[in-house]
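Every protein chain except one is present and positioned as in the full complex.
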Amino acid sequence: MTKIHFTLNGEKTTINTDPSRRFLDILRNDLKLSGPKEGCGEGECGACAVLMNGDIVNTCILPAANVSGKDIITIEGFSKTKQFTAIKNAFEEEGGVQCGFCTPGMIIATQSLLSKNPHPSDEAIRIGLSGNLCRCTGYDMIIKSVKRAAKEGDGLW
Amino acid sequence: MVNHVIAGTLEEALEYLSEGTYRLVSGGTDLMVRHRSWANTPPEFPFNTLYLFKLDVLKGIDATPEAISIGALTPYETLLHSDAVPNLLKDSIRQIGGPALRHVATLAGNIANASPAADAVLVLITLEAKVRLRSVNTTKDVLIGDLISGPSKTNLKAEELITKVLVPSASFTHTFFKKVGGRKADAISKIAFAGGALVKDGIIKDFKLGINAVNATIVKVPKIEQWVIGQTVKQLKENVDQLIEAYDEYINPIDDQRSLKTYRRHVAHNLIRKFVNTL
Partner (left out) sequence: MNTISKSIPKRDNEDKMKGTALYTDDYHMDGLLYARTLRSVVARGVIESIEMPKLPKGYTVVSKEDIVKENVVNMIFHDWPVFAGKEVNYIGEPILLLVGPDKSVIRDILKKTKVHIKPLTPTFDYSDSVVHKRFEKGDPKKAFENAHELFDMTYDTGYQEQAYIEPQGFLAYPEEKGVTMIGSIQCPYYVKNAVKRTTGLSDTKVRIIQGEVGGAFGGKEEFPSVMACQLATAVQKIQKPIKLIYDRPEDMETTTKRHPSHTLMEAALSSEGEILGMRVHIGIDSGAYIGLSGVVLSRAMIAVSGAYTIDNLDVSGDVFKTNTVPNGAFRGFGAPQMLFAIEMFMLHIAVHLGKDSDAYRMNYLAKQGDKTSTSGTFKDPIIMEKMIKRAKALSNYDEKRKAYEENNTFKGIGMSWFLHGCGFTGSGEADIIKGRVKLHKDTHDDVHILIAAVDMGQGPKTTLRKVVAQVMNMPIERVHYPNPDTRHVPDSGPTVASRTAMIVGGLCARAAKNLKNTFKPGEAQTVYEDYVQPKDIKWNDETMQGDAYPAYSWGVNIVEVDIDKDTYEIDVVHIDSVYDVGKSLDDRIIKGQIDGGQAQGMGYGSLEVMTHKEGSIRQKGYTDYIIATAVDAPPMTSVVMDNPYALGPYGAKGAGELTLVGGAPALGKAVEQAIGRRVTKIPITPESIMEMIDND
């Protein structure tokens, strides 16, 4: 058992746990969050994604040890921001949500992308979303959602 | 009973390694998948683990005229945004996993993992890059091609850790990187090709070539490269079949769940030919 200190959605947090545990398990079982989800457990689908120091990471393959000292934002925390509102409106308009299971991860990916590249090309959007699998939409409407968010949220990133 | 420890400093890490046997974990993306277990049970690590992710001293990029020195724990995504990193290396990194993976995966992790299908490592070996190995008492530089001895096998000693990746500066007039995966992003290579050439006045002054996933280790043959250097581009194009035949001796792929040995060999030949045609 090791004490691991990090910031979670703006709050200083300490957990005392086996440092090899998956951070996803800590979020879902210890901290009872429902936003980050398990789709594959092998870092392929992105449903478990959160922002770590502003960058998208997959928590199903992130050992708790590596969260030490980091600033973590899950969809729960991100959904309170202005950037989320812009992204939400865009996904709404462009039909980027069907079953919703990939959606929190897609929104995290969108934020990670736009925070570094506020006016991405179509190609950059596809690459930004390349680690998030969706089985329902065929991606076109999600790509259009991100494009719209960048346009209508101009100035937020 | 296994032990999991987080290193706060490089010295602490080297101390741990001198006193016990630990599996080094940087990003963890490979180990966490390899030893995955049921949700909400810890990964089934049959060994002690030492987490290096906090060691910022091992992150960062330094360039001198002779070489680029890359901190072994610099995440891939950081390398993509650095002007000092050679284009050929960036080309290979661009197609590794997705953004989430590239934010935590590192060269050290990939090198130590020693997969014959590794992409960035393919470029490093092609460019004759070295790693700096440190233990409590020693520091030494080793060619990555010599460090990796087989699939998932390295000559890294139990007390050593990789601190830097040293990439010799090279000026190429032509570079070519091509990865063939199961899809356009986030895929493991069925085969990948890296090539660099310096052509001046129609003469090949430098030539480097590497292919992954066609043998137990990455294929790079200095002997063949030496044979090419000094030829004119015209001559090499005429000799391309001979070049392919020479590499074919080292191309010995397998069938696996990703692809067939016939395909890998076929594509290796095509890519060698394609690279030569670009010169």
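So that you can tell them apart, the chains are marked A and B in the order they are listed, and the count of residues begins at 1 in each.
Note that a contact is a pair of C-beta atoms (placed from the backbone, for glycine too) under 8 Å apart; a residue touches a chain by one contact, two chains touch by 3 or more.
What you are looking at is a predicted structure, and each value in this text was computed from that prediction instead of being measured.
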Exercise. Would you indicate which residue among B:67, B:80, B:136 or B:188 is in contact with the undisplayed chain?
Key: B:188
Exercise. By the contact definition given up top, give the residues of chain B that touch the hidden chain.
Key: 33, 37-42, 98, 178, 180, 182-188, 257-260, 262-263, 266-267, 270-271, 273-274
Quiz prompt | Absent chain, residues of chain A that touch it | solution = 28, 32-42, 44-45, 47, 74-76, 79, 84, 87-88, 91-92, 95, 97-104, 107, 125-127, 129-143
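Definition applied: only the chains that are shown with their structure count from here on.
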Self-check item: Chain centre separation (chain A, chain B; CA means) in Å
Solution: 28
Exercise. Name, in rising order, each residue of chain B that touches chain A in their complex.
Key: 4-6, 25, 27-29, 32-33, 36, 39-40, 42-43, 45, 49, 51, 53-54, 77, 97-101, 103-104, 185-186
Self-check item: chain B-facing residues of chain A, complex
Solution: 2, 4, 18-22, 25, 28-29, 38, 41-44, 46, 49, 52, 55-58, 60-63, 65-66, 68-69, 109, 112-113, 126-128, 130-132
